[in-house]
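Only one structure is covered here, and it is reproduced in the block below.
One protein chain is absent from this view; the other protein chains keep their places.
What follows is subunit A.
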């Protein structure tokens, strides 16, 4: 693996007196796919949200794509254009068409002319298999389709890193596959990704590395074969016995 794309040292995060992240150290290389697993409430979402600073950090250092996110003077709007984020509940803009959802950021950020943004958006829609939905409203789409549009929207600003926060948890089972396929394709293209997921089979298949979190700490990490095949920690074994 080549240079470090994400470098996290001593990351802490508290909500009031509740310490949710208790000192995380993570290095993620360019092109690496890291899956984060762990019980609900263990701090997985908070970890992701600290990477693009949707949540304020309480301590530690986060360097993403060369930007020191923990530095107060850094231009967050610029950093975030390098980091795409996909949410559990899609968060599509309901008052816009699919095409407008995807074109909004490139045009507002003056990265592309409206005509170019449109062409890019149509290409991205084609890539996620929704070329025919360009003029539809989010309300007219199924859950799986919505999530694929949300992924296309993130890709439109041409990020180097993609963060997925339980992208398939809100979907009916028959739609999980189509979304995972899109993520799988991105992995194959060499995108650096941090994927929080409950799909253990998927993690085993696409991850270069799996991180198991519990109670705001990284309990154990390793290749899928190591972590799923031969977990060292009791907490990991316990968790895996429940979900596998």
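Simple rule for what comes next: a contact is a pair of C-beta atoms (placed from the backbone, for glycine too) under 8 Å apart; a residue touches a chain by one contact, two chains touch by 3 or more; residues count from 1.
FYI, contacts and distances are computed from a predicted model.
J.: Refer to UniProt and select, among "Mono/diheme cytochrome c family protein", "Acetolactate synthase small subunit", "Transporter substrate-binding domain-containing protein" or "LLM class flavin-dependent oxidoreductase", the name of the complex member that is left out.
T.: "Transporter substrate-binding domain-containing protein"
J.: If I consider the whole complex, including the chain that's not displayed, which of A:46, A:81 or A:120 touches that chain?
T.: Only one of A:46, A:81 or A:120 touches the chain omitted from view, namely A:81.
J.: Specify the residue from the set A:54, A:134, A:200 or A:240 that touches the hidden chain.
T.: Spelled out, the listed residue whose C-beta touches the missing chain is A:54.
J.: Just checking the interface: what residues of subunit A touch the absent partner chain?
T.: Touching the chain left out of view, subunit A contributes residues 52, 54, 77-81, 83-85, 87, 89, 91-95, 104-105, 108-109, 150, 153-154, 157.
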